[in-house]
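I have placed the structure first, in the form of structure tokens, so that the comments after it can refer back to it.
Every protein chain except one is present and positioned as in the full complex.
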Amino acid sequence: MRPRSPEPLFWTLFGAGGMLAALVGPALVLILGLPFPPGALEYATLRGAMGHPLVALGLGVSVGLWLFHAAHRILHTLYDLGVPHAPWLPRVCYGGATAGTLAALGVTLAWVLQ
Amino acid sequence: MSDPRIIVMECLRYHPERDTEPYHQRFEVPFTPEMSVLEGLQYIKDHLDGSLTFRWSCRMAVCGNCGCMVNGEPVLSCQTFLRDYHPECVRVEPLDHFPIQRDLAVDPADFLDKLQQVAPYLIPAQDRIPEDGPYRQTPEQMQDYLDTSACINCLLCYAACPQYGLKADFLGPAVLALAHRYNADSRDAGRARRMEVMNGDAGVWGCTLVGRCSEVCPKGVDPAGAINRNKPAAALDTLRRLLQSGRTCTP
């Protein structure tokens, strides 16, 4: 049997992140960037919103999946651009995404437990 | 139309016994509105330079032999018309991403080799003999694979796929589409065998969905769709194996 590849795992995370980014990304950037409504970035407002466990969880999951989405695409684009395949390259990409996801989950946990 | 107009055809030339590098040669070809690029090449071969090498057979978009790059687009030269380019010149080159054998003829050995790997034929669950009678299939079941069965192995999709050009191992659009064609056939039971090859880095995971294969296919095969519809199934297959043995996923 030929060696199996871990690719399906990363592709699934990439796909989930891509789907989430497409569905809620533009609206979220609008809310925080405009901001909408104008007082959305106030400390009290945001704390109130994050007090809702679903909001905290949604943001935490988004951060993690988007990082995996980015890691996957960036890795393959580097290959596309002619960067030679080296074992450390996927380790850096997916390792970075894993670290960021763990941090995001930690922060989310702190929020949910509050 | 009155007297034939003249179009400039710029052909890539490469004769391995003579040339170290390919170069382009210009030919002035008189053409009529119904003349295809292939007929232009034939005019060159008959009247201007008998050493120009290119492949063709059916002249009617059936055999898949005459594919080449025309002004950077992979096309069947027998269904591409000179009138659509005049007064610009047409640049005719061998299909991208394949080794050039001679002038416009490429070496398709890599494709043929990969095609065999996916067992592109029906693998019935039980051996059958003619006395068993014909395979039966409803029109709906036939619809499941009909699109992908139209492939004529013209290799245009390979010339449109940068991943095939970049990765020596990648099975490429048509091979994966044909694997899908047999997997999707209700008479076939060879899915598990093909999955071995399809669910690898050289299989569906080699595809990053550039998507141009489906745009250039002259037969409406949609290889990009055929490949990517298999990704969720291939991912599930991996997950299942992972759960079963817990040791299959080593990079």
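Labels for the chains are A and B, by order of writing; each one numbers its residues from 1.
Just so it is clear, contacts are C-beta pairs under 8 Å (C-beta built on N, C-alpha and C of every residue); 3 or more make two chains touch, one makes a residue touch a chain.
As a working rule, contacts and distances are computed from a predicted model.
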Name of the absent chain as recorded in UniProt (options "NADH-quinone oxidoreductase subunit E", "(2Fe-2S)-binding protein", "Cytochrome c oxidase subunit 1" or "Fumarate reductase subunit C"): "Fumarate reductase subunit C"
Contact with the hidden chain (one of B:63, B:189, B:210 or B:242): B:210
Touch residues of chain B, complete complex, unshown partner: 14, 16-17, 21-22, 72, 96-97, 99-102, 107, 140, 143-144, 162, 165-166, 208-212, 215, 222, 224-225, 228-229, 231-233
Those residues of chain A which, in the complete complex, touch the missing chain: 15, 17-19, 21-33, 36-37, 39-41, 43, 45-50, 56, 59-60, 62-64, 66-67, 69-74, 76-77, 80, 82, 100, 103-104, 107-108, 110-111
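Going forward, only the chains that are shown with their structure count from here on.
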Rounded Å distance, chain A centre to chain B centre (Cα mean): 37
In the complex with chain A, residue positions of chain B that touch it: 162-163, 166, 196-197, 199-201, 205, 208, 231, 234-235, 237-239, 241, 248-251
Residue numbers on chain A that touch chain B, as the complex places them: 1-9, 11-12, 15, 76, 79-80, 90
